[in-house]
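Data first, discussion second: the structure below is written as structure tokens.
Heads up, one of the protein chains got dropped from this complex, but the rest are sitting where they should.
All chains are identified by letter, namely A, B and C, in their written order; residue positions are counted from 1 within each chain.
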Amino acid sequence: MIIVNFKTYREATGSNAVRLAEICEQVAKKTGAGITVAAQAADVRSVADFVSIPVFAQHIDAVDYGAHTGATLAEALHEAGASGSLINHSEQRLELRQVDACVKKLKSLGMTSVACAANDEEGMNIARFGPDYIAVEPPELIGGAVSVSTAKPELISNSVKKIRCNVLVGAGIKNGNDVAIAKKLGARGILVASGIVKAASPERALTELAEAMK
Amino acid sequence: MIIVNFKTYREATGSNAVRLAEICEQVAKKTGAGITVAAQAADVRSVADFVSIPVFAQHIDAVDYGAHTGATLAEALHEAGASGSLINHSEQRLELRQVDACVKKLKSLGMTSVACAANDEEGMNIARFGPDYIAVEPPELIGGAVSVSTAKPELISNSVKKIRCNVLVGAGIKNGNDVAIAKKLGARGILVASGIVKAASPERALTELAEAMK
Amino acid sequence: MIIVNFKTYREATGSNAVRLAEICEQVAKKTGAGITVAAQAADVRSVADFVSIPVFAQHIDAVDYGAHTGATLAEALHEAGASGSLINHSEQRLELRQVDACVKKLKSLGMTSVACAANDEEGMNIARFGPDYIAVEPPELIGGAVSVSTAKPELISNSVKKIRCNVLVGAGIKNGNDVAIAKKLGARGILVASGIVKAASPERALTELAEAMK
Partner (left out) sequence: MIIVNFKTYREATGSNAVRLAEICEQVAKKTGAGITVAAQAADVRSVADFVSIPVFAQHIDAVDYGAHTGATLAEALHEAGASGSLINHSEQRLELRQVDACVKKLKSLGMTSVACAANDEEGMNIARFGPDYIAVEPPELIGGAVSVSTAKPELISNSVKKIRCNVLVGAGIKNGNDVAIAKKLGARGILVASGIVKAASPERALTELAEAMK
């Protein structure tokens, strides 16, 4: 499973989001890899409208229907076409009890939950809530130029061992070799963003990762 | 100007949001009043797609294009069809410097800014940033059953005097009489939510306010 | 299988189409019956966007990508979200060779084909093209007030016998009793329009038919 996080990049906003999602869909068809895009709330409906691969939200708030002006409501995203959501991304942290509530909420809506964890300890805490996936972002690898494969592959194997959940690798994936190592060490997939969204050729960059995932 | 804040009410989410916005549009046409709806980010595109009255966002984050997973980006909402946004609603508070940044951002996008203020002092502080409107929510009136007209009309006249900006009354509006008094005391409009969204007949409730606004 | 043909009725155009499709979806969920809506080309995308029951087109032209101004292109409807189409409806007749081409086209796109036939003879001719369904409209029953059940049930059994294809009954269905008889005589479903679209309560009218279909 490859999740392409569109964040709020210009290259992945509005009609650009539709376009990029279509590229992701083509790569998914071509390679047979499972590819999911995580779009902004404002874009979920049109992206889900134009592609048939899964579309996730990037975040939900731990609220229900009611008086919550400006909140990001899972029910609204679900109706707009999202089949899952990231939660607790390092750029959108929640409290642990909110992560719990969000996992439950997504489950009740039949949506896939991908909870992010800053490290193995947080990952183990979150695993108790039973999300579908936990994406671990080894702090040593976030935003840097270092590949997980050339840095510390044991970061992944440790996470996989400690966290009793399907683990996604959420940082340090730069190329197909990183994917291959992550997979070999037990990861069930990866979470990528700028490496695809801001690539000179998103199609080529994603194809490399998708081929390595097979 | 009447802004109907859809919040995350079930009656104003997804296709219900489209339906309610169409009712608001009909009342606008019938009465000639200026009516705007503030929809959830996930619903802005479809609501804007089906009605021709202005559609606002309920909130924007003080961020630009970039790595901001789960953030509510004004540019995305604008492209989705929003022509303005609430900011700093009591259910989605921002820091003062963020309010400043959001007002500037909306202005640069040609969008209308409606900044909420908890009281006159905050309103005066925010007025310096030059938003198009400031919606004051007299704390004595929030969420209660008390009408501004039967309670303290001077709350409105004080706000209008002190805040050098177009003032909207954001709490305590229960009926046409409240609207008439608010208008008489210098308010340029009102911000309503459950009074319309959860009314037995939103059409009748909104028509009463719209008629009083003329 | 119940197909609700929206035609170009005002009650089933634009946002009304979305609303009616949602009612059909609710009846489908409530009764467990298979219900499909056939929307205008201009409405297919938004209807398919808001409901998860199958959405069909009402017509396709026997053309491919190219210079065909104003034509109704199956590929465009498919991309917009249609999973099937009526063809050769009595209000939109095609030549036999065009019916053949349209059946082939729909098949190649993975879309369901429902070819209409004015009588058993035309039905037998069309059956050779291998559509998924043939909807027979007994001429005696079109647009009249007569129920197929009180008129000539043998019209249905004859069609079912003669036409080697899944037969839908496309006229004379007024109530649950008609459905029950059609089903008993071998029909695989029905094609209805004004009886649902223009009913005082489409939900009640469709529920009656859906219950009888079980």
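Going forward, a residue touches a chain if its C-beta (ideal position, glycine included) is under 8 Å from a C-beta of that chain, and two chains touch if they have at least 3 such contacts.
Just so we're clear, the structure is a prediction, and the values are computed from it rather than from any experiment.
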{"item": "Touch criterion as defined above, residue of B:G81, B:G123 or B:G189 at the omitted chain", "value": "B:G81"}
{"item": "Residue of C:T31, C:S46 or C:S83 in touch with the missing chain, whole complex considered", "value": "C:S46"}
{"item": "Residue ranges of chain B at the interface with the undisplayed chain", "value": "45, 49, 81"}
{"item": "On chain A, residues whose C-beta touches the chain left out of the figure", "value": "14-15, 18-19, 22, 46, 49-50"}
{"item": "Absent chain, residues of chain C that touch it", "value": "5, 7-10, 13-15, 38, 40-46, 57-59, 63-73, 75-77, 79-80, 86, 89-92, 193-194"}
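Basically, only the chains that are shown with their structure count from here on.
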{"item": "Interface sides of chain A and chain B: same vs different residues, half threshold", "value": "same"}
{"item": "Chain A and chain C: spacing of chain centres that average the CA atoms, whole Å", "value": "41"}
{"item": "Chain A and chain B, separation of their C-alpha mean positions in angstrom", "value": "34"}
{"item": "Where chain B touches two or more other chains at once, by residue number", "value": "14-15, 46"}
